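Removed from the display is one protein chain of the complex; every other protein chain stays in position.
In this document, chain identifiers A, B and C correspond to the written order of the chains, with residue numbering beginning at 1 in each.
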Amino acid sequence: MCSTLIHQNPQILSDKRTVGLVCKPGRMEIERIADRIAQLLISHNINIEIDPGSCHVEQDNIVSIPIEDMDVDFVVTIGGDGTILYTLSKLKDRATPIFCVNRGTVGFLTETGTTTAFDALEKVIAGECIIETNVNISSGVGDKVFPDALNEVYVVSKIPGRLLTMQIFLDDVRIDYGRADGAMLATPSGSTAYALAAGGSILAPDVNGLIFVPVCPPRFELKSIVIPDHATLEIELVKKGTSGLAVIDGQTRWDIEPHDKIWLKKSEAVTKFIRLYDNYYDRLNTRLIPRTL
Amino acid sequence: MCSTLIHQNPQILSDKRTVGLVCKPGRMEIERIADRIAQLLISHNINIEIDPGSCHVEQDNIVSIPIEDMDVDFVVTIGGDGTILYTLSKLKDRATPIFCVNRGTVGFLTETGTTTAFDALEKVIAGECIIETNVNISSGVGDKVFPDALNEVYVVSKIPGRLLTMQIFLDDVRIDYGRADGAMLATPSGSTAYALAAGGSILAPDVNGLIFVPVCPPRFELKSIVIPDHATLEIELVKKGTSGLAVIDGQTRWDIEPHDKIWLKKSEAVTKFIRLYDNYYDRLNTRLIPRTL
Amino acid sequence: MCSTLIHQNPQILSDKRTVGLVCKPGRMEIERIADRIAQLLISHNINIEIDPGSCHVEQDNIVSIPIEDMDVDFVVTIGGDGTILYTLSKLKDRATPIFCVNRGTVGFLTETGTTTAFDALEKVIAGECIIETNVNISSGVGDKVFPDALNEVYVVSKIPGRLLTMQIFLDDVRIDYGRADGAMLATPSGSTAYALAAGGSILAPDVNGLIFVPVCPPRFELKSIVIPDHATLEIELVKKGTSGLAVIDGQTRWDIEPHDKIWLKKSEAVTKFIRLYDNYYDRLNTRLIPRTL
Partner (left out) sequence: MCSTLIHQNPQILSDKRTVGLVCKPGRMEIERIADRIAQLLISHNINIEIDPGSCHVEQDNIVSIPIEDMDVDFVVTIGGDGTILYTLSKLKDRATPIFCVNRGTVGFLTETGTTTAFDALEKVIAGECIIETNVNISSGVGDKVFPDALNEVYVVSKIPGRLLTMQIFLDDVRIDYGRADGAMLATPSGSTAYALAAGGSILAPDVNGLIFVPVCPPRFELKSIVIPDHATLEIELVKKGTSGLAVIDGQTRWDIEPHDKIWLKKSEAVTKFIRLYDNYYDRLNTRLIPRTL
């Protein structure tokens, strides 16, 4: 019923007692944290699958397995929001819960800093945590389906600095048209990310909606619009000769040709974050919005 | 279930066969249109109650009755959105359907221009129309309840150009705080009015949400947030010494004192517009948003 | 030639060796700082004129004199930007240099915090400082001249939440027109204050320009425009029946009637801040703009 469903005191570990580990690559201090987290998990008799492309930890009980082949109870990411979105773009089962340690610039989606990570992880293993379920967006052109997005699908001109001319349809009714750098459809989670930077309003996590946000429309032709999450939005590229890209969570890029009509709607899939408590507004006020009071 | 419910082919006239008439006052050409509309209604054996404060039409079958005492099947307004909001602020039964003829600057809420008004009214009398139901906002301080709002409740400093310091609560959780000229909660209908001018996103009519929009926050402390329409928002004035006003649809103003906590939520009441068809996006694109294509 | 002229190693004290002292009233800790600052000045054989309305310090060498009657080498303010703007609104000679200690929420205009205030003041007395000269705006209706503004003159509807309809003239050419809550003309100094909150761009201190910023224009009719500082802007209220106010630096309010044409232009007067060095961009980046890097 809700965009974000809060599940209290969940069963975190199954019989397989296996956790995945993914890091932001190329930073020594992150490998040191990964090493300590691995030790903590091992001390609880938990098996570890570690992504060889992003992290190197040498210990017993650790198996090197790429993200796309992980079969785990949950994944620990160490990095920022980019590391989370990268992990999601690779995971076979997007509903695998993720516990996120922050070593990024903003880390709005992350749960814990590095100093508190170990205590927090102890609590998670003890089941003293919640699962926060987040809506995803499905998109594609005709039968071709793009990967799901946690934050947003951004349709943008393939050539930087060139405008797209678009028609926007909501459940087959043309609701908007005009030119812009591009336009995106974002989830409540994504409404605090790129969509916010482009001028959209924030959607509270339990709003049953998605937000359409144009980027830099000249002459103010296109406006950001919140649509119900049972609707299908379509973006049609009308200008002869201009090719576009669908950018999924800033991670993968898919070609869109002139006259293509990309459809976007709420996905069957969801993303699950492990959190110590329902801390959305705490994170909003401390990580995202400047404060002076 | 929906913010805006569309009711097809409604029963427009009851046995009382009575229609109210309200005009934007002081303009001769509007009185002439009122006169012709009265003739049309009379030719259909419909009784007319006319607001003496806004309009003077001398004909049989017309009774002078102020808006607050009207007991009618529907009301015809001639003017702009201001005339509609004024009528709503006076009507005893807010759910009385309204058919709106545009003689205002923008007239986003209105249904028809003056040239097409007579044909349109013929269709309405024949029941070839729809009823569009719009959410209202209820607000107050403690037990004191302000009038319902169709568009928005705007909490603003009583002294123009002075900031309010506010704390914002959503279902008793403090979600935001900071300084601004003021802040409003708007319905989907109001999301295309003042809330849009203040930087909020548009809410499609069938989104089950309301939008909180701060006005001119220095240092970008407060952000516009869409909340679910089952939630209660509270705005608490915290700064010692600064008094505020709650402005309901730009029509009436109610004192708010420092430390008062104004509550705002979806009302039991609704507003009903008579329209020829479900023309929301047509009105959005032709009346609200500049077009060059 | 420049909006902000930087004067290196100025002569701070004249033969009268007298300094004014103004506080944000009603706060004990500010009076304690005022007391210590008074001691420091006395130890340098400097006379003190203290504003009786805002501050109570009992010591020899201190004379109680209201701001408007002060005849001093410079004024020390303790408080925030509001205290500075209040002092400016009272000072007979607006060009009296001001040294500003921050005890406010933002304090963008202030020079020093309270812990560093005493060392900083020692340097000022030794002449190891600069004088930063800031443009003021003069405004009025016909022969009636309003007080000068350091930051902005804001023309706003007298009734909160009601729109003004305005025509804008630049050197007698009508350049813009439309409706809004109000509109302001701001100096480079004011471009980081209310004008920024209303959506205007920042003017670097040495830009020879002023910025016109409309507040919440519906339908995006009016745009913020930077004009050369040798031009005269006029704002004409055209809507029958709507009265306005000219708000000068948020301090004083002056009636404007429908059909009045308020003129605004660069003033002969200037405001002078005493600073330890030319620290504009340091203040911009640490006090005004949120940072995450």
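Criterion: a contact is a pair of C-beta atoms (placed from the backbone, for glycine too) under 8 Å apart; a residue touches a chain by one contact, two chains touch by 3 or more.
It should be emphasised that the depicted structure is a prediction, and the values quoted were computed from it without experimental measurement.
The chain not shown here is touched by just one of C:Ile42, C:Ile202 or C:Ala269, and that residue is C:Ile202.
Within the full complex, the residue among A:Val106, A:Val141, A:Val238 or A:Leu276 touching the omitted chain is A:Val106.
Here one chain is not drawn; of C:Arg162, C:Arg219 or C:Arg287, the residue touching it is C:Arg219.
Across the interface with the omitted chain, chain A contributes residues 105-106, 154, 156-162, 179-182, 193-194, 196-199, 215-220, 245, 247, 250, 253, 288, 290. Although one chain is not shown, part of chain C still touches it, namely residues 165, 170, 173-178, 191, 196, 199-204, 206-209, 211, 213, 219-228, 231, 281, 284-285, 289-293.
By definition in this document, only the chains that are shown with their structure count from here on.
The geometric centre of chain A is 45 Å away from that of chain C, both derived from CA atoms. A separation of 40 Å divides the Cα centre of chain B from that of chain C. As a whole-number value, the distance joining the C-alpha centres of chain A and chain B reads 38 Å. Counting partner chains per residue, chain A has residues 220, 290, 292-293 touching two or more of them.
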